[in-house]
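Note that one protein chain of the assembly has been removed; the remaining protein chains are unaltered in position.
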Amino acid sequence: MSAIVFAHHSMTPAERLRDAGWVAFVGLVLGIPLIGLTTVDVGGRLAVDTRFGLLAVFVAAAFSGRLALRWALDRLRTRKLARDRTSTATAADRARGAQRAVNLLGWIALGAAVALPIFYSDNRYVVDTATTVLIYVMLGWGLNVVVGLAGLLDLGYVAFYAVGAYAYALLSTQFGWSFWEALPVAGAIAAGFGILLGYPILRLRGDYLAIVTLGFGEIIRVILVNWTELSGGPNGIGSIPRPSFFGLEFARRAPEGEQTFAGFFGLEFSAMHRIIFLYYLILVLALLTHVFVSRLRKLPVGRAWEALREDEIACKAMGMNTTHIKLSAFAIGAMLGGFAGVFFAARQGFISPESFTFTESAIILAIVVLGGMGSQMGVVLAATLLVLIPEFGRNFAEYRMLLFGMAMVLIMVWKPGGLLAHREPTLRLKPLDTAARGREGAR
Amino acid sequence: MKKTLLATACFALGSLSTAVLADLTVAIAGPMTGQYASAGDQIRKGAEMAIADINARGGVLGEKLKLEVGDDACDPKQAVSVANTMVNRKIVFMHGHWCSSSTIPASEVYNEADILMATVSTNPQVTERGLDNIFRIMGRDDQQGMVAGSYIAEAFAGKKVAVVDDKSAYGKGLADEIAKAMEAKGMKPTLREAITAGERDYSGLVTRLKQAGVEVMAYGGYHTEVALILRQAQQAGLQLTVMGGDTMTNSELVTAAGPAADNVMFTFSPDPRKNPDAAPVVEKFRAAKVEPEGYVLYAYAAMQLFEQAATAAGSVDYAALEKAMRGGSFDTVIGNLAFDAKGDQQAPGFVVYRWQGGQYDYAQ
Amino acid sequence: MAYALQQLINGLTLGAMYGLIAIGYTMVYGIIGMINFAHGDIFMVSAFIAITAFTLLAAADVTSIPLALTFVLVVAIFFTSAYGWAVERTAYRPLRGSTRLAPLISAIGMSIFLQNAVQLTQGARVKPIPPVLEGGVVLWDAPGFAVQIGWSQLLIIVTTVVLMIAFTWMITQTPFGRQQRACEQDRTMAGLLGVNVDRTISLTFMLGAALAAVAGVMVTVYYGVVDFFIGFLAGIKAFTAAVLGGIGSLPGAMLGGLLIGLIEAFWAAYLWAEYKDVATFSILCLVLMLRPSGLLGRPEVEKV
Partner (left out) sequence: MTTLLSVRNLTMRFGGLTAIDDLSLEVPAGRITGIIGPNGAGKTTLFNCLTGFYKPTFGTLRLAHPRRGEIRLEALASHRVARDAQVVRTFQNIRLFPKMTVLENLIVAQHNVLQRASRFSLAGLLGLPGYRRAERHAIERAAMWLERLKLEALADHAAGDLPYGIQRRIEIARALCVEPVLLCLDEPAAGLNPRESAELNELLLYLCRELGMTILLIEHDMSVVMNVSDHIGVINYGRKIAEGPPDKVKHDPHVIKAYLGEDDEVGEIEGVAP
């Protein structure tokens, strides 16, 4: 057994050293200009400062890090090989196992999500961070329709998020609409923008699509910055009303003739009431989004999106109107982005163009891709990771974005297909359980 | 759907937040990373020095101060996140944030959590929203713009003046106020332009200014762009005087613009470094190889403000502290501080400065 | 008229710079079909290297400008190519052969990483150097407005033209160029025919980085001010230029760069400067609607 296991190429210690030495050399070359040398401001002029000690530490770290990494990788590979050899599970079994694990994970996560504010009812930071995670989950699910299912690379998704947010901000501050009145309208406006973007770029493919969507996102942002009369320009829009609990405001004191949430339920006022309410609100919105998208996926339109991703020409040959399919994907993705935007505006109470930069689009896209294209649970996992890494990083202050970038690269290199790459068919001829039972019976 | 991960995360964070309660915790927040990180750097250096000094004097109400640093990268969303973190760490006082667009959303979080804040954000909106927990130790853009605009109208009468901004909340607000003040004095800007901050090429703007025969440019925005514009103007053979706002105090301007920086004038509160009472602190900073420029002394003063208000109130309870701050008058390195009902500094007084050979001084 | 001419010169300078960076995008895209989002940040790294090199020279009292420029160029090209190589090796090579999006995300991560690495190691402050090439020639002394081209502007335009010619020669005439084109057409086949695909791809990244290094040095000379944030906008604009010209096409990247430089210059000169980016992207959309593969891109025949 072990002879077979070790049959694959394994490095000799000398090779390992040489390999690590090479990495250390590269580290040295890369480190000289940025770590070894630095410029400092001396009375209005620059002077070069050397930090060769730091450079030496860096090179040593590269050397030992590489040794450790290689060793760990070899160990892992050996183990995996051994496992593969002993395991007799078929692909179907494994798929079923994966599916069960994902389902289980989903239910656990749902339970955790519902219970979270109960355990952290006085911890504003945790509830608020969880709310941020859920906003990204919702955005991820929306973009998943466009990128993960329909396979249309969209680098300007933040535009729809912005449209939703500004639509709610304007409707509420200018016309006094409530959150619930504005939500569907803002979603519809965002969907309209989705179609507006979709039309001119129907013919474009792949990376051309990417740059045009990126441009669209920038256009929306530049307009928001400059059209001061509409959007408040760089000042943004402030004092956006918060959603109320069936007409009960979350405030210390109620306006004339109205009651507050705390007053109505006879509670002492606490700012946490609103935070927790907002959390449950986005949880409900996100769950609705999930149900909506999962159902759509199992409908003709969802299968058409996936087919479009797989092969556009074959779609045409099957008599499918690819124009409508693309536009519906853009419209639905945009609408969900718009909903998330409405919630964002309601939660922040203040929006400005700075929240809707390209980086935001890139992060949402990263959530979809890191999660595993088209996988709903993958989005949850990736959104959680991408929000929490920088939050944890706050303890590392200025290193946090460095870690964030590094994590993006590492996760991608580790799992190029995304964290959860398994695709569950939208329908089966024979349900899995009966298929399994049939086989067991045959044994 | 969510997060087994988050659950574990929460436990970790929860334990963290309880670990820091031993001392009185105060915080600063601003752009420690990102495009404006150098301002965050100034704030941190100032605050660290102040905390060290206060603790050396025995702390506040017998307790040592502990500093928390929040990084919002000037992103409103991160600012709210930072604010929540700070609320969890049970801070009693916040100096920040720096960008107005971060201060505004974050202040609502602090307000709900009953945390006092002293900010240097200059956007009028910061104190115009009726929040009782926010105090501004810096002037407002509208005051600043008025001083700059009137100065231009008087000192450069008969010359062609362009008003330019960088489309940031701060820059546009300031530029609008300058233009308004100029017009009030009967001077119409020859050009009203905007640029995109973060770009490097302003030769288009420079050529346009040259074409219009502009000699003076009033600028709302940050110093980096001014340095670039000046360099490019020089290359295009255009003599340009710039009038800017408080951001021009950054000595990066001089390093970046070179000798052309001598053409930069700006408005700022009376120089705290010139405050004779501040001399020992200034010396101390210089000894630590920190030039106490820009926001360094403001951060120092903010901590002093807290120290004195807490001592006066005899407690760090919100209500008592708020009352002490609003009613009191405090001697800090940036001079005497007292606040009006909105929380704006009374008599902020802007002065026009001019860079001269790497130093700035009052313009004649 | 004089005004327009001056804006033309400004636009050309800017466009040449975009073009130089865009070639890096286009070469990488051509060979492995991915958008190297970190390319703008490679350019930023090179500008920092140039700043350090210039400062070292100033400290060593080197006053000869040609000598200084050559030294800085060599240093910047060497180190930046190393960065190009390392980025490809760590972030992209392991992802070769996976989905199209995986390297894109990895590249975005790399871009964030590089930006913050530079900020941490070199500081967030703006890095200036004293003007290297001052002055210029007055081309036309029109009444009330002297059209002027700075030496540094001239340097940028000339360098770009020379590099463009050199690169075209290299791609069309040298063995490396042949291998590079072979990998572009069919990587598997090229590998089977004895082309060292990994090496060719690495070299392509290094060449792209070298061009970015040249652009970085030029930016340092021209603007004299560098910070860790310059890669982002320049990267996006250069990427736009590459797509406008037809991604994968070298002359296309140059043409796209020049066009974008000129559009920006003239739009800002005569219309609303604040909507400059809207104009750039709208024109890009229009061009792509009419020619879905860009101006000089090979039209993708719908192979059925």
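Labels for the chains are A, B and C, by order of writing; each one numbers its residues from 1.
Please note the rule applied: a contact is a pair of C-beta atoms (placed from the backbone, for glycine too) under 8 Å apart; a residue touches a chain by one contact, two chains touch by 3 or more.
None of these values were measured; they are calculated from a predicted model.
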Check the options A:A304, A:A329, A:A345 or A:L402 and report the residue that touches the missing chain. A:A304
Per the whole complex, from A:F119, A:F245, A:F292 or A:F392 the residue touching the absent chain is A:F292
Write the list of chain A residues that the hidden chain touches. 292, 295-296, 299-301, 303-304, 306-307, 310-311, 313-322, 423, 425-430, 435
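Everything below uses one rule, namely that only the chains that are shown with their structure count from here on.
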Joint neighbours of chain C and chain B, given as chain labels: A
Take the average of all CA coordinates in chain A, do the same for chain B, and state the distance between these two points in whole angstrom. 34
Residues of chain B touching at least two other chains: 33, 167, 194, 252, 255
By residue number and range, which residues of chain C touch two or more other chains? 116, 119, 125, 128, 130, 274, 277
Quick one: which bits of chain B touch chain A in the complex? Just the residue numbers, please. 1-7, 9-10, 12-14, 16-17, 32-33, 69-71, 73-77, 80-82, 84-85, 87-88, 101, 104-105, 108-109, 112-113, 123, 125, 129, 167-169, 171-173, 194, 251-252, 254-255, 358
Of chain C, residues touching chain A in the complex: 29, 35, 45, 48-49, 51-52, 55-56, 59, 79, 82-83, 86, 90-91, 94-95, 98-106, 108-123, 125, 127-130, 236, 239-240, 243, 247, 274-275, 277-278, 280-282, 284-285, 288-289, 292-294, 300, 302, 304
Considering only the defined contacts, which chain C positions touch chain B in the complex? 3, 6-7, 10-11, 13-14, 116, 119, 124-126, 128, 130-131, 134-136, 144-146, 148, 150, 152, 219, 223-225, 227, 229-230, 232-234, 264-265, 268-269, 273-274, 276-277
